[in-house]
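Here the structure is laid out as structure tokens; the discussion comes afterwards.
Removed from the display is one protein chain of the complex; every other protein chain stays in position.
Take a look at subunit A:
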Amino acid sequence: MCGAKKGGLSLDGVDVAKEAIIQGQVVRDGEPVGNAYVRLLDRTGEFTAEVPTSATGHFRFFAGEGKWTLRTLAPRVEPVDKLVHASVGDVAEVTIPI
């Protein structure tokens, strides 16, 4: 899958076979949200990482094998939690409507 492109976020230069990738897009009424923050929480709810979304609402984490929670913060909305399962060699593609 070299050069594969999923969900609009390029995987060029990423060795997908070695990574457990979680990526996706934050949207509001179908439009990308470029000023959101996505937090990656582990199976115990412990904070692991956080990224701001790009101008096109995209985010990506290099996580580990297992269950994770994505907590999305954005202006004028309550935080949105979404459970996701990551596997090495796979790309967990997530759309988060807020």
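Basically, a residue touches a chain if its C-beta (ideal position, glycine included) is under 8 Å from a C-beta of that chain, and two chains touch if they have at least 3 such contacts; residues count from 1.
The working rule: contacts and distances are computed from a predicted model.
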item	value
Hidden subunit of the complex - UniProt protein name among "Putative transcriptional regulator with C-terminal CBS domains", "SGNH/GDSL hydrolase family protein", "Sulfurtransferase" or "ABC transporter ATP-binding protein"	"Sulfurtransferase"
Where the missing chain touches subunit A, by residue	35, 37, 39-40, 42, 44, 46-50, 52, 61-64, 71, 73-76, 79
